[in-house]
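Below is a structure I'd like to ask you about.
With one protein chain removed, the remaining protein chains of the complex are shown where they sit.
Moving on, here comes chain A:
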Amino acid sequence: MPRTLYDKLWDSHVVRSYDDGSALIYVDRHLLHEVSTPQSFQALDSRGLSVHRPEANLAVADHAVPTLNRDRPIADPMAARQTALLQRNVAKHNIPYIPLDDRRQGIVHVIGPEQGFTLPGMTLACGDSHTSTHGAFGALAFGIGASECGIVMATQAVVQRRARTMCVRLSGDLPLGVTTKDLALRLIAVLGANGASGHAIEYVGAALAGLGMEQRMTLCNMAIEAGARVALVAPDQITVDWLRGRPMAPKGADFDAAVAYWQTLRSDPEARYDRVVEMDLTTLAPHVTWGTSPEDALPITGTVPDPAQDDDARRAQRRQRALDYMGLEPGQALDGLAVDVVFIGSCTNGRLADLEAAAEVLRGRRVHPGVRAIAVPGSGLVKAEAEARGLAQVFRDAGFEWRDAGCSMCVAMNGDSIEPGQRCASTSNRNFEGRQGRGGRTHLVGPAMAAAAAVTGHLTDVRKLEILT
C-alpha cells in the first residue's frame, strides 16, 4: 500500500496499538521549557522515577525570561522561581540544559533545529502547541500536555491518535515583498482556525524548492493556528545541507547513513490524502489580521469586513466581538491603521532570515516617532549572527530596541507587553484577546510588513516602500 510521509513516520514509531484506536508512540526527542514542566517533574518525583533517557531531552528557559538586563537576577519573583526550578529539576535528572547566560539560549523551537537536536524521521514532543515547527525537517513533531511531558520523560513514549492527512500543494514563486508568513496567514484564512483539526498537514509542490528551512519552519509553525497539531515537509537537499555540521546532528559515517534513510522519507507517488488543498503563490499579497483569531487575515489592500453582511450568524457574532475588541469599524481600510508598537520576533519569525527581511526595509530609515519598536532574536546564536552581519546595527540605527532572546511579547509572560488599547503589528502567531497584554490589539504580519509599519507608523503595504541600499 502506498503511504504518505505521515504514515511512514507514524508506522515507524508505533510501540503498540490499543483497542480504542489509539497507539503508544515512541518519542525520540523531548524539548522542555520552564512553564509546562514543573508539574511533570513533580509526577516523576512523587513516584521516585528517573528519566528513561536523559540525553533524549533538551531544556531551556524561554517563555518567562526577561529580554533585558540578563546579567541581573530575574525581577519577577514567580518567573525567577519557575526558571530556577527548571534548572534544579534538570540538574537532578541529568537532562542537558542550556543556561540563560549561554549564547545558545533561545526559544525551544528555534534552538532545537539550530543545535541539530531536531532531525528528519524522528518523533519530537514538547509541552507547547507550536512544536509543529519541527515538522519542517520531516520530523513527526507535536505539542503535548504537562502530564504527557512527565510520561515522555519516564517512558520515552506517549499515547496518540493517528491523524487524518491533508496535502497542501504549493505552486509558483512568492512575489517580491511577500513572505511565507503571508502564505501561512492566507492558508489559515482559507482553512479556518479549526479547519485542519484532526489532520496532519503535509506541504508539497514545486514551490518548496524555493523555500529555505527557516521559511519552511514559519509555515509548519503556523499550521497549529489552522488546528493541525502536525505539519510536515519531506526532507530534501536543502534540509541535509542545513543540518550538516550542526552540534548535535550525527557526524561522519553516521550522518551519511542518516541521509540515506532520510531520502526514503517522502510520500509515495500513489499515496492518498484525506484532503488536498491547492495554493498558487504567484498571486499572493502581503497579509495582515484584523480580528482576534489568526483566521481573520486579509490582504493589506483589503478592508475590515462587515459582520452584518455575514450569512453565518455565529461567525457574525464572533466577528462583531472581534471588531469591538480591536476598535475597528466595518469597511475601514487596513492600510493606514496607526500602530503604537511593533514586535519582531517569536518562534514564527525570530530567525536570521526574518531579521534579514525586516532589515532590508529598515535600512536607511527611522522608526516613526509615535511607535515603540522592539526586535527579539529567537536565540542567542541568531542574535550573535545578526550582530556579526551588521543587521543589529540596522535595527538600532532605525530606532529599534535590540533585545536578548526569548518568547517576549509573543505571550507577554516576561514583562514585555503592550498597554490596553494599544495597537501592535506583530510577527508572532496569535492575536487572541489579551495575548500581548490585557486589552492589547494585535495585528499579525510578516517581518517585512512589521518593519514597514514601524517606519510609517501605520499598517501599510510593504510593496509600496522602495528598498534603499
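Criterion: a residue touches a chain if its C-beta (ideal position, glycine included) is under 8 Å from a C-beta of that chain, and two chains touch if they have at least 3 such contacts; residues count from 1.
The criterion applied here is as follows: contacts and distances are computed from a predicted model.
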{"item": "Candidate names \"3-isopropylmalate dehydratase\", \"Septum site-determining protein MinD\", \"tRNA N6-adenosine threonylcarbamoyltransferase\" or \"KipI family sensor histidine kinase inhibitor\"; UniProt protein name, chain not shown", "value": "\"3-isopropylmalate dehydratase\""}
{"item": "Touch criterion as defined above, residue of A:68, A:248 or A:285 at the omitted chain", "value": "A:248"}
{"item": "Residue of A:129, A:263, A:332 or A:422 touching the missing chain in the full complex", "value": "A:129"}
{"item": "Hidden-chain contact residue, picked from the options A:82, A:165, A:180 or A:456", "value": "A:82"}
{"item": "Residues of chain A (touch criterion as defined above) contacting the omitted chain", "value": "12-13, 15-16, 18-20, 24, 26, 28, 35, 38-39, 42-43, 46-47, 49, 55, 64, 76, 78-79, 81-82, 85, 116, 119, 121-122, 129, 143, 145-148, 150-151, 154-157, 159, 197, 247-250, 254-255, 257-258, 261, 413, 434"}
